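A single protein chain has been omitted; all remaining protein chains appear in their positions.
The block that comes next holds chain A.
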Amino acid sequence: MSLESTMQPINKDDDVVLAVKDLFLEFDNFDSHVTALHGLNFTIRRGEILGLVGESGCGKSLTSLSSIKLLPKNAKITGGEIQLAGTSITHLPEKAMKRLRGNTISMIFQEPMTALNPLIPVGKQIEESLILHKKISRAKRRQRVIELLQSVGIPEPEARYHQFPYELSGGMRQRIMIAMALACDPKLIIADEPTTALDVTIQSQILDLIKDIRERYQTSILIITHDLGVVADVADKVAVMYAGHIVEIATVHELYDHPSHPYTKGLLNSIPDLTTDYEGELDSIKGSVPDLSALPAGCPFQDRCKNVSEKCRVQNPQLAPTGHADHFVACWHPIGDETIGK
């Protein structure tokens, strides 16, 4: 099994903001040793929004934390490479990494309630990135924070500057988080379930804001979610993760129109569709996610897959082109093309 041959072609051009190449990540617990990421490959270009979807525990958050090098202490990158704006950060010392965080790459978290420091006025929290990364005067910083607050749609920014997180609503707080992530005009923003904790109406506002930011600043965004609706709304490309593998990656329309991996198909079928009459229950994927510390040989999805064959039990399929443009799938029996892999 050659890993080289399975790698997606990585473009050397300057347009690639994040390139993850054959990334392996291992977890060391007291009694177990778990490989949580199995050779991930993907790229994000300038101004592109990539959605990373999958169930909890599939490794999507670990992927995002690897990209900003904020992994838990017991997690270790054991293979592959991560390039951020052309620089390899895989083995970058912490001191250099600190200069990139909040500057070239920044992050939006799931819980705006707890992700902000409760005892620091929100304006000051936004300002902190500027203090750390930009050598500009106090007055200029203030001005920039006010601009940022305006640009994320916060009314009365001067007054908000001095308010504490508890004085703001959840949606407002998420806007503050976004302003904070934007402060130093980063090349890449990682948004880890940015709307999960919010009300539905607020969710769509925040997603609109994220799209708006991409339009205005050409920021690349890696959005992590378990919600395919969110992905359909904002992303250009989608990577579907399952048990530490990327099983399918394609543009949004391609993926929704021609899902190739049985898992993707299952995910899409489990979304209720108001235009269809349902006789019985919604489709669901049978079984549950396999234990990462005891993955079977072969395809990780084998035990839940209807199309499983002998080959699936022996050999793990790697991402391969489906024949459609920009569409890759890791499956021996992809849907719609029964010849691939045989």
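The working rule: a residue touches a chain if its C-beta (ideal position, glycine included) is under 8 Å from a C-beta of that chain, and two chains touch if they have at least 3 such contacts; residues count from 1.
In this section, contacts and distances are computed from a predicted model.
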Protein name, per the UniProt record, of whichever chain is missing from view ("Carbon-monoxide dehydrogenase small subunit", "Rieske family ferredoxin", "4Fe-4S dicluster domain-containing protein" or "Glutathione ABC transporter permease"): "Glutathione ABC transporter permease"
Selected from A:A36, A:I68, A:C299 or A:A320 as touching the chain missing from the view: A:I68
Candidate in contact with the missing chain, chosen from A:L116, A:I223, A:L267 or A:V329: A:L116
Of A:L100, A:A250 or A:C312, the residue in touch with the unshown chain: A:L100
Touching residues on chain A - with respect to the absent chain: 68, 70, 98-103, 106-107, 109, 111, 114-120, 128-129, 132-133, 164, 166, 177, 180
